[in-house]
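Structure in structure tokens, see below.
One chain of protein is taken out of this complex; the other chains stay put.
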Amino acid sequence: MAEKHHIRVRLNGVDKEADVEPRLLLVHFIRDVAGQTGTHLGCDTTNCGACTVLLDGRPIKSCTFFAVQADGREIMTVEGLIHDGKLHPIQEGFRQEHGLQCGFCTPGMMMSALALLEKNPEPTEEEIRWGISGNLCRCTGYQNIVKAVQYAAAKMHEGVLV
Amino acid sequence: MIPPVFEYVRPNTIPEAVSLLQLHGDDAKILSGGQSLIPMMKLRLARPAWLIDINAIPDLAYIREADGYLQIGGLTREADIEASELIRSKYPIIHETARVIADPQVRNLATIGGNLAHGDPANDHGATMLALEAEVIATGANGQRSIPIQDFFQSIFTTALEHDEILTEIRVPAPAARSGGAYFKLERKVGDFATAGVAAQVTLDSNGVCTKAGIGLTNVGPTAIKAVEAERFLRGKKLDAENIAGAARQAMEESQPSSDLRGPAEYKKGLVQELTKRALMRAAERAGR
Amino acid sequence: MIQTTSPEIGGMGHAVKRKEDARFIQGKGNYVDDVHLPGMVFGHVVRSPYGHARLKSIHIDEAMKVPGALAVITGADLAAAGLAWMPTLFHDKQMVLATGKVLFQAQEVAFCVATEQYAAADMAELVEVEYDELPVLVDPHKALDPDAPILREDREEKSNHIFHWEVGDKQGTQQAIQGSPVTARVDAVFQRCHPAPLETCGCVADFNPVTSKLTIWLTSQAPHAHRTLFSIVGGIPEQNIRVISPDIGGGFGNKVPIYPGYVCAVVASLKLGRPVKWIETRSENLQSTGFARDYHMTAEIAADRDGTVKALRVKTLADHGAFNAAAQPSKFPAGLFSICTGSYDFPKAFCEVDGVYTNKAPGGIAYRCSFRVTEAAYLIERAMDVLAHQLKMDPAELRLKNFIPSDKFPYQCPLGWTYDSGNYAAAMNLALKMAGYQDLRKEQAEKRKKGELMGIGISSFTEIVGAGPGHTFDIAGIKMFDSCEIRIHPTGKAIARLGTKSQGQGHETTFPQIIAQELGIPQQDIVLEEGDTDTAPYGLGTYASRSTPVAGAATAMAARKIRDKARKIAAHLLEVSEEDLDWEPGKFFVKGAPSKAKTIQEIAFAAYTNLPEGMEAGLEAVHYYDPPNLTFPFGTYICVVDIDKGTGEVKVRRFIAVDDCGNIINPMIVEGQIHGGLTEGLAIAFMQLISYDESGNVQGGNFMDYLLPTAVETPHWETGKTCTPSPHHPIGAKGVGESPNVGSPAAFVNAVVDALSHLGVTHIDMPIAPWKVWQILREKGIT
Partner (left out) sequence: MAVRIEKTFEVSEPIDQCWSLLSDPRKIVSCVPGAKLTETVDERTFKGAISVKVGPSLTDYKGEVRIVRLDEQAHVLELEGKGQDVRGKGGASMKMTGTLEALEGGGTRVAAVTEVTVVGILAQFGGRLLTDVSDVIFKQFTERFQQKLKNPDAEPQGASEPVKAVRVVGSALGHSIRRALGGSDES
């Protein structure tokens, strides 16, 4: 048993403190310590992207990052998307364009898409496909996910929310 | 997949980090981007007793031009290299290399220092830096030393870094006028290691004759490989189809791939030849501009 | 044809947005790994690194020293309880935890339980297992050699042969082939691959010692069947078992079988009296749970010189791994593989299959597939292309020539199936038109002159889905019906419960649309529940595209029972006889006097307040539907590829998919299913492979090497549809989930082979990796 470290992480706008083993993966901190289970685990090898969260605004794979590294930093997960009870355009887009089926990859997929749109508000289809290339989906074939991101881009452009 | 137990320490200065490396010796590993190390720990293929997290050390992440060099801090994230306007415009070969490493999320954490120091022949920067004849700046107990990249990769997973040294900077000599470079990688899918990759950097004189050529190969040997015979072959020659084909053949001879799930060795050799052609053509085109 | 309802009602044919999405897009889905119970502990499986070895000893002392360690369960412990083995879904048994020997790499050897997930993983490393290596058998073709090691010591027969099965007219086919002017042959391997849903398998087993009730949260595509099997295997009274299949992160057939990990978690919970969670890692999922395919096939077609097909002969070797854990309920060892005559009018056919054991993970599950129809469709569609190539005939023309004519349905095929309906030429012609087929062929000809490689691949597949009927399909004797129960509340709203279980197919949206269609109750007023065996009527679950054909029919039939009772109540309320009433979705009205009407809501209220004399109260119904036949969706797919001669890379430039799944409940969802299935087909054709090296090491047992396409490798799909309703299905629907996965692999491969056909290439085995194409080009002297 290694020495525990006290960490404070700003998770979806709220400070979360805990004493953690150094080896605790961020994804387990989010799911098991903070109890926010919207972030999923789909593989062992940093391939699938189901665990994607935003670290200080940048998408990372929370299965390949230690909770102790997140000390003093900001994490945003799918639970942080909704705003004053209003869905984020990216959430609307996924529903409107049928961008999800089983829903397991969706939270991570939306976080990658969101980060893409913040960097590049008007992405081409190719840029969208590259932007979500770190996230696997087994159900949709990505076509409607691309549409969902385009929907969100348009919505966010209108300045609706955000 | 759960990593084994380890102790974690996050120094704020390089001297601190170095003394920790000396203190814990072989039991310690540096945690930079962690995108190669953490997966190995989760599979319990790697089990360092100590992780020394250098991410809190200031001024290790930068991209700048100074003293005739492009200087990239060891802790610079691949995503920042990919996004750098300076690199995109003046060093497209480095941009092309960074953008095909792993995937967007991994590139947000992975660092160029880690990519090189890991010494994995499948990592992409090695070939590119060999083509660019870069220098690696290692910082240890006795301060800094510069290691020419061609002496850096020693054998599989093994570099010239001493155990108590940290890769703090990579230096690329500013290319002369009429220089151009390109990196071509074939991967089975986005995020995969290269089946083979080729980096090429050339400098032409006013008559389009090649005065300098650098060629690096990814994942076709125990280390990234500098195709020196191919380079020599090109020097003093025009980069026409015939000479490019000749150099490509040479590069193929210099590659030492082994067969694996990515394909048989002979295919990889064929790829080296083909990708060398493409990289040289693109490089020449860029140099001509 | 189905009468269209208003958007408010939202019956069949409306692209209703999905109800389930609300929770998924907010991260509020409830998957098995999200289940957290007080006092819950964690299990971790110790697995064999060897493909074939004798177990010498297992030492657990070190493992038990880990802080938080609770128990290590071994095969010996299970044997003592008579649980070391469990039945598979197809007349075989499989080890839960190894006793005696291990038969494949990653086989379950012990189960560690600890208070923390991390501690359980630490324990697994410290369980010391001594093995004696045995010779490994990985090549199914060597399984029957005299010197091959006998893998299954538990069986009477000392042989690796599992079954021989044949169907059709052996002699007639033989004669037809001998006497035929043209015969085309293809030897094709449908490689071992894995469904790899993004959520791995897992469970939380919670045995309550006080009530002796066992509740299992399970990644299950068939919760009721699993409850019954747990009861039979574990000897627990079925009323004391509750299986809850919560949100499922994709199944594709992977979550049909019962896996050792589930049983271990249940045993651990019984032993400890605490909830035990076990969640597979991805490597465990790919290396130990149900693989698919691994069929080594030969097809021979006899034809006349004009291309008219006369006979088909198919011979297949089926590699089932260490145990025959084929998750298939048909009476036939090779499932529905005998649909291999496909869309074509073969006078004669013969098909034989032999199954063998090897030192590989057990299975033979139906990966987005009706029990080997994918293998069958791939084989016949490949063979037809080989024939076309041999005859120098256009593959589209050859197919059009040999299609079962639309006036021949219902069609009795030579291998025994009765196709319910079809119009293959219509689908093909639409696809050709969408693709601009003639122009593509012109472009190809010009490109060839310039030495460029472009290919066009066609696949005109026939599906066979919707298992039952009960006389041909059962699980542990339970016939393959499915069920729906509908309850109408006094205010005219409703709840429906089904025996199926959605894993992303959108049941919460589509089944209410069927009820809306039948009763005129707006779909948003209807709640749908699945997956809780304590509340839902018994059903056989969701796989093999059976939900719509079977449970969908049950839903319509249950709704019609309710409508019949509603008619009586309406007659009573309107004081007319039932015969004087007409129905339109939402209300009964008096013939000729539309204003004299009672809405379904008014009738529902009356069902609890104002009933005819002697009628029992309430407005609900349950229906168990055993289909009279399967349904036969079909379609034509056209794929266009360009090949990079320098690297061997294949680029899918276009893919046109025309599907006919009969009447459509929700076009948006059908389209989504097709996109997804095509993408899985793409992965099978070009990427997915689980192989084993000569030492029994599994290759491709993780997502670094088991390649799944990202958005970048996936092309933009072009879809179209024709509609040929199923004549025997209450709402004329057929099921669509697996069609794109069944029909597309042949289209991709045919396209690549077509690009190289002028070089004499007739076949390339999947997955078509760049190096394979490159090697062929070098052999043919193309650089």
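Labels for the chains are A, B and C, by order of writing; each one numbers its residues from 1.
Methods note: a contact is a pair of C-beta atoms (placed from the backbone, for glycine too) under 8 Å apart; a residue touches a chain by one contact, two chains touch by 3 or more.
The model shown is predicted, which means the values in this text are computed figures rather than measured ones.
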Among the chains in view, which touch the chain not shown? B, C
Cross-chain touch to the chain not pictured, restricted to C:133, C:187 or C:306, is C:133
Of the candidates B:33, B:48, B:175 or B:191, the residue in contact with the absent chain is B:48
Quick one: which of B:71, B:150 or B:211 touches the chain that's been left out? B:150
Residue by residue, what part of chain C touches the chain that was omitted? 46, 49-51, 105, 124-131, 133, 283, 693-699, 701-702, 704
Interface with the undisplayed chain - residues on chain B: 29, 37, 40, 43-48, 118-120, 122, 150, 154-158, 163, 221-223, 225-229, 232, 253-254, 256, 258, 260-262
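One rule holds for everything that comes next: only the chains that are shown with their structure count from here on.
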Touch graph of the chains shown: is it line, ring, star, complete or other? complete
Per-residue overlap in chain B, given as positions that touch at least 2 other chains: 1-2, 4-5, 103, 190-191
Would you please write down the residue numbers of chain C that are in contact with two or more other chains? 117-118, 281, 283, 704, 708, 710, 712
Would you tell me which residues of chain A are touching chain C in their complex? 1, 21, 23-24, 28, 31-32, 35-45, 47-48, 50, 77-79, 81-82, 87, 91, 94-96, 98, 100-107, 110, 125, 128-130, 132-146
Inside the complex, what are the residues of chain A that reach chain B? 1-3, 5, 21-23, 25, 44-47, 49, 52, 55, 58-61, 63-66, 68-69, 112, 115-116, 130-131, 133-134
For the complex, which residues does chain B have touching chain C? 1-2, 4-5, 44, 103, 186, 188-192, 195, 261-264, 267, 270-271, 274-275, 277-278
